[in-house]
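Comments concern the structure below.
Heads up, one of the protein chains got dropped from this complex, but the rest are sitting where they should.
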């Protein structure tokens, strides 16, 4: 099993969710984060004091636990739906997932994940 | 060492925290996320336009780093305290944790975790 | 590759970001979490009902994906810049990172991470 | 007719309007959990709509219309605003159009049931709320307004003094709130999880707007821009200031820090207590009234409620019920003819005003309480008062109003 | 001169001020996405600054100054407030200083272009907005105000009735809003992603403040604290209450739950519809006007807009355009001389007032629509009306205003 963490542009969220569903990956956890990447921040001005927005930009983070077979479809679905071709499109990180438990039933492993 | 990620119903947070404390796991990091699972969303209506709430529902995410001995107690504490028996109760994901460092003391490994 | 998760005091964020940049680690994802650690919460009072603030305190979470060579520099940069010496300074957790994909280019592995 | 008086009562009406929305709506809305804030705003908003219509259609006539004989209720002669026009009605206000008096009073009829919302917050079904509110206003508020303020009303004939609604507005809503929240039961997880106010700045905003609007409520009740309005304005302001400060000081002494929620709550308690008294007492005594109401309400909210364990979610009884009772009694103690020749002398000025005040304080809660109990039973049997557990867990915004207050991911 | 009348119009001016900021600013601001809220607040705020200056420099003179002969526009004799002083101007308001009339009207000139903001929200360039607004006010609002309200204005001479701005304010802005949003095109991802209101409590706050301020708008338009003001005040309040309730009930029936956004939207529609009528109709007919406007606007917003697919982001046309047209026609139906001797009798009272009303409803949208089309083309060619796609994605707050509304990490 793998634990996929993807950071994407916020306005791409709906498309990515749709794309994941299309490859039978409906289950996902979403949150808002700030990211510092290669993308430039926009300048902000407060009472005449201008400052680089620290280049911390809003991103959306997806966390998806999947069985091995679904890793590549997930990656493909995300890259295709999240890409704009501009700097700031984001990254996907894949970690090993040792165990999964469904709280409701206490099922474990591959069965619990879906 | 293991890194436990648990997604639970928001209103169960206090009970889960209490249950974890009871098994000597006081340390935990908490955040709010949105999850798309098997649970149905509620319909929202804005100026006569009804829409499925996208089935993104508020969940609470717990992150807990523990030594091996504490993994099963943690899982048990969470499943028991977070279960309502209804769809949407959530999941627990367990990842391998390679290293832990306590910032204050630079301690490492099993000592740093607690 | 490694996936570093660091929990720090919120007011230390700017210093830590600066320190990471200084060791050539500009890329990082940041979010707000609540943490229960060894640090004591402050009492809150609502209409005469005092309560321990549940000892859930605001922390900032950093997530940093790096190649192996950068792990120790990152840890050092964080511990040095985030330390105040008081309880509550936070922790660093290191996980194995199996794969990294840059969405824009579909590059993978060590190249994608930076 | 007098244009200055008319201008003052018109603007006072606008001020009292602002007490319900946005004032009370935000005062209460900030105190609930994030998932229930819109349900509070909606209840306040819809009360404004429904009761305003009730008022012009028949409520005003029941309250202020020609007495039906026994001092219990007005007749329906003025229903649909018949005979309520541009000419002043000398019985109520000789220098302003009758319509202006009517619409000023409408705002009182609106805010009174809205105050009760604080007691049953976070768990009442919207449909049941709507039906209950309409019945309650018609069967509790309208008669009480008639008793105390209507020509021929029996409490008025008795000599009871209630300048701007201590009994009519605050005691009636506060006591009904208590009965309701006891009958409805506690919120799920009450006292197990901490229920934190989700947005205290909203509560402070609402509290400040209540104070703001209350100048119209109290000084507007003089029904003219005159010395009496001036006295009501000044006593209102400093009783409130004294109560807000006192509450903060009590907290400081009890818990080591004064909170802004405490100061705001104290101020509202001060506004409540001075309401019946503001046109009868002098400014220095207003300070005493304010200090004491903070003590009484603090005790009610922080000690008695905790002891007895009822879930008056936002302290509608603790603040309005207790504050209104104290204010009504205080009027019997501190009223002076020197302040208002049309008033009376209270106990401390050698008069007998305490007795009619005590009668009002005895009868009104009984009436309001029993009626609320009956209405609860009726509506509960008919529609069901409380939302299902699952809806309470998800929150009333999504389940009762089908909308969410804030976006999470954007 | 009369101090009571003066006091009432002064405070009404303050109330109308509050309709634009903070009222409309928050009503609209809560409805947009988090990344665009400041752009809305800024547009409302800067309209207040710019149009106030335009008004004293020349706008007032164009609108209310001595007619240039054909009933089309006022002369520049009063530019820079020349001859506009402390003495009353009998043509407009005989009992208050001329300056007070002028500044009261200034607030109407400010809010009208501000209403249009709702149509092009989340995608208009700030510089283009500023230029467009200044031109629009000068070339659309000022003439229209002259036609309807100016001495010698042709619609006024025709006998058209518009008590507080159904045509001048709402139809003009609503129709222009429609033209603008069609020309500008839809927002990116419109209908693909859900665009949720980022902060509905702000919207309710704004809506409540609109209602609050509208008392000044409508009852202040009586220009005195008199029976007429009383009538306008009461009709305004209950038409609004009826419309807010009706919208909520429609939603309940259609979607199973009444929303607070619906109740608020309905209330605003009610305020719009009663605006031209409030000083001419009686309170009971105001209820009908209110109920029907909710039906019409609901249809416009939930059915017609969805069908035709234009992106009137915050329903400036659906509420102000549609509501204003209905209100103007309703005035022709329900007006009564019994209410206002200076008015006329509508269709239902045996009079012929419907015809001038229909003429206004025919001509004003045409004029406003065509002028808006021309101005759009001019400004678009000159500056470009719409922000680049990338800026729209990032949000107007950062790209047009260089600031962010809320901190994320702290």
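Order of writing sets the labels: A, B, C, D and E. Residues in every chain begin at 1.
Everything below uses one rule, namely that contacts are C-beta pairs under 8 Å (C-beta built on N, C-alpha and C of every residue); 3 or more make two chains touch, one makes a residue touch a chain.
What you see is a predicted model; the values in this text were computed from it and never measured.
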Task: Neighbouring shown chains of the undisplayed chain, as defined at the top - done: A, B, C, D, E
Task: Which of D:8, D:147 or D:349 contacts the chain that the document leaves out - done: D:8
Open item on the list: Considering the complete complex, identify which of D:89, D:137, D:264 or D:328 is in touch with the unshown chain.
Closed with: D:264
Open item on the list: If I consider the whole complex, including the chain that's not displayed, which of E:73, E:103, E:325 or E:379 touches that chain?
Closed with: E:103
TODO: Check each of B:13, B:42, B:64 or B:112 against the chain that is not shown and name the one that touches it.
DONE: B:13
- [ ] Could you list which residues of chain A touch the chain missing from the display?
- [x] 43-51, 54
Open item on the list: In the complete complex, the non-displayed chain touches which residues of chain B?
Closed with: 10, 13, 30-32, 58, 60
Open item on the list: To test your reading of the contact rule: which positions on chain E touch the chain that is missing from view?
Closed with: 1-8, 10-11, 13-14, 17-18, 21-22, 25-26, 29, 37-38, 41-42, 45-46, 48-50, 52-53, 56, 80-81, 85-87, 97, 99-100, 102-103, 106, 126, 199, 202, 400-407, 410
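In the analysis below, only the chains that are shown with their structure count from here on.
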Task: Chain whose average C-alpha position is farthest from chain B's own - done: E
Open item on the list: Need the CA-centroid distance for the pair chain C / chain E, whole Å please.
Closed with: 50
TODO: Can you check how far apart chain C and chain D are, centre to centre, with Cα atoms defining each centre and the answer in Å?
DONE: 50
Task: CA centroid of chain B to CA centroid of chain C, Å - done: 18
TODO: Could you list the positions in chain B whose residues touch two or more of the other chains?
DONE: 14, 31-32, 34, 43-46, 50, 54, 56, 95-96
Open item on the list: By the touch rule stated above, which residues of chain E touch at least two different other chains?
Closed with: 194, 196-197, 255-257, 259, 261, 408-409
Open item on the list: Which category does the touching pattern between chains fall into here: line, ring, star, complete, or other?
Closed with: complete
